[in-house]
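The structure under discussion appears below in the form of structure tokens.
Every protein chain but one is kept in place in this view of the complex.
Going by the order they are written in, the chains are A and B; count residues from 1 in each one.
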Amino acid sequence: MSLQIKICCRSALAGLIALVALPAIAEDLQMWERSGGNASMVDALVAAWNAKNPDRTIKLTYIPHTEMVPKIAQAIATGDVPDLMGMDLIYGPQFEAAGQLVDITDKIKDWPELKTASPGHVAVSTYDGKLYGVPLYADVSALFYNKDLFRKAGLDPEKPPTSLAEIRGYADKITALGGDVKGYFLPGNCAGCNIFTVGPLMWASGATIEPKDANEEPLSGDGVKEVLQWARDMIKAGNVHEDARAETGETFHLRFGSGKIGMMGTGNFNITLAKEQNPSMDFGIALLPGVKGGEVSSFAGGDIVTIPNGSKRVDDAVDFMKFLLSDETQVEVYAKMLNMTTRGDMAENKYFQAEPKVQDVAKAIAVAKTPYTLKFFELINSPQGPWLQMLQRAYYEDTDLDTIISDTKAQMKAIAAE
Amino acid sequence: MHTGASKYIGLLYVTPALAFVLVFTAYPLGQMVWMSLHNWSLIAPKKYVGAGNFIKAWNDPQFWTSLEFTLKYTALITPILMISGYLIALLTAENRPLRQITRSIVFAPVVIGLGASSLLWYWLFSYDFGLINRVLIDVGVIAKPIVWFGADADRSMWAVVVSIVWKVLGFGTILFVAAIHAVPGEIGEAAMVDGASYWQRVRLITLPLTAKTILLVTLVSVIGSLLAFDQFYIMTAGQPRNLTSTSVFLIYLNSFPYRKLGYGAALSLILAGVILVCTVLQMLTSRRSHA
Partner (left out) sequence: MSASSGTALASAFPQRTPQTGFASRLVQGRQKYLISAVCVALSTVMLLPLVASVLASLKSTQEAAAVPPTYFPHSLSIDSYERLWNYQAGLPTYFSNSLGAALLTILFCLALTVPAGYGLAKFRIPGKEALFVVLLLGLIVPYQALLTPMFFFFVQLNLHNSLLGLAIIHTAIQLPFSIYVMRNAFEAVPRELEEAAIMDGCNSFEVLLHICLPAVVPAMITVSLFAFITSWNELLAALVIMNKDSSFTLPLILTAARQQTSIGGTDWGMLQAGITISIIPCMAFYLLLQKYYMAGFLSGAVK
């Protein structure tokens, strides 16, 4: 009967498919990395390793970044872990504190390369004095400004703003140019973009944002209110495109390159992107300032590579880490792609010299901070968390800022205490 | 019907499905109930809290926000679906080629996935890249593009409603057409002889005689809306400020990104309870209206 044949065929197919689902060959290293990060950088690093290590190639799987943290947690809880994984550096402390990563202090603490590696990355790879990972790639934030628009607005293109007040003044002039041009950009629906580009404004104004633990006071310092007030005023003055409100991060990297924004906080990745998007645009890079002049800051972001508990290839993973920090990789993979080198002492290299903008942005590494907290996602990065809620209320509502800030403090404290 | 010892043969036929459900639905459900009594974040050990999670839900403003939003969404989309579906069913009930083709086309979106459909509409409603803003501007209805998602909760909700209506309209329509076909032709003809107009006939004859289907489709639609997740996950992600987070989206948030599995489990049980209540209410109402 045709039905029986159909069932037979289906069973055969099912068997075949089950076979296909068998685990991969034992020699491969399994690596997870979050999507939505610098995929091309990670691809290049893995490819470079694979070329040199054909007997122990790395098989990379990108996990949708919103699901990365729960997936890692699930994997560790069930013991079915990848051999190594890249993760947003900000989650390092959380996993380290929970004892979910392999302690590699003894294996790597004497590495000379580690001494000049990005301080922010190393800080979050450390917990309780022990080391758990090394930088995978680094992004830093800085103030990009459109020199063409500066000229049109009568501003000196070689003198970027050095304080928030100056940014406001310059922005007003640029917005006055009319058309679709605006002086600044503030993303309205992206927690990560904001901590990356608005957080440093607060740091440079002497404020702190995240609490390290339940005992520390979040959002301390007048800088918080001053920056929020400044942002609110910027938006009210019409210096920001209306659709910035809907920016979830998905088109954030395309904004500056459109040529319609005078200044904006963004990351080093925007150098190559903007040049591709808009080759004739003349732009410069400065550091993100605070309320008063004289102070600058930046956000050191990116990923670190760590080894989850239960990994069976710890030594191979450590070799990969050494590979990442080696001179050759730093220059021939990182710098060649015009990405930040994860070691400060490698910033002087032939590729960067050919591209002065990259050197400008590399200056940010020295002043860059990375938040250190066990609950970064819940506090800051979550689209539903207190950080984004605070910003949205400050940007778009008229509620008293003190109320907003104290509400947010209470929420953050509650989360940190959980 | 088979009788006697063959009763147990009947049971035998049902056994594979029953075993499957017990192992792969009832057992995880039991585990979920167990989970709801604990706090568990996957990487720390479980902690027994008894009814703690349920009390937490009662006191959690986000829980009530999500519940309200879910109920509001359901209350708004159900009449739209039912009325449009019914009207289109009346429109295309005849078995003539054009009507049948229309029926098929209206049904077509039902067979594509909710994920694909949500992404499609997400693109259409996109501020910069979407065609809806482009059309509205070209036609002159608006001067500047509208921010559909992320700014205003109600606007986001309506955008989602449009996409879902497009997607599921056909399902109700087909069932209504079937019910309309089942109405005996003679009654209508008799009514026409008596001088009843078209809409009078619809109101006094078609509607009552298809009432059972209407109530069934409504019930199914309500349950589906109460359980809405994919479209919100993809199109709004609960934004702005969690105002468009449906109950299931909240469950997802707690079960995955927040890793508060016990709380997520408790929320699921509460939601299942709400759905059960809604279902029972609807069935009681339908029974009474038949009496």
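In this text, a residue touches a chain if its C-beta (ideal position, glycine included) is under 8 Å from a C-beta of that chain, and two chains touch if they have at least 3 such contacts.
Since the model is a prediction, treat every value here as computed from it, not as a measurement.
Chemist: Which residue among B:P109, B:G150, B:P240 or B:P257 touches the omitted chain?
Modeler: Final answer for the missing-chain contact: B:P109.
Chemist: Identify the residues of chain A touching the omitted chain, counting contacts across the whole complex.
Modeler: Residues touching the hidden chain, for chain A, are 1, 3, 7, 10-11, 13-14, 17-18, 20-21, 23-24, 30, 35-40, 59-62, 64-65, 67, 71, 74-75, 77-80, 82, 249-254, 267, 269-270, 273.
Chemist: List the chain B residues touching the unshown chain?
Modeler: Considering the whole complex, chain B reaches the absent chain at 1-3, 6-7, 9-14, 16-18, 20-21, 24-29, 31-32, 35, 42, 81, 88, 90-95, 98-99, 101-102, 104-106, 108-116, 119-121, 123-124, 128-131, 133-134, 137, 145, 164, 166, 168-169, 171, 174-175, 177-189, 192, 198, 201-202, 212-213, 216-217, 220-221, 223-225, 227-230, 247-248, 251-252, 255, 261, 264-265, 267-268, 271-272, 275-276, 279.
What we mean here is this: only the chains that are shown with their structure count from here on.
Chemist: Using the touch definition from the top, list the residues of chain A that touch chain B in their complex.
Modeler: 66-67, 69-70, 73-74, 76-77, 95, 98, 100, 188-189, 242-243, 245-248, 251, 377-378, 382-384, 388-389, 392
Chemist: What residues on chain B touch chain A, complex-wise?
Modeler: Of all residues in chain B, those touching chain A are 41-44, 62, 127-128, 144-145, 147-151, 237-242, 245, 253, 255-259.
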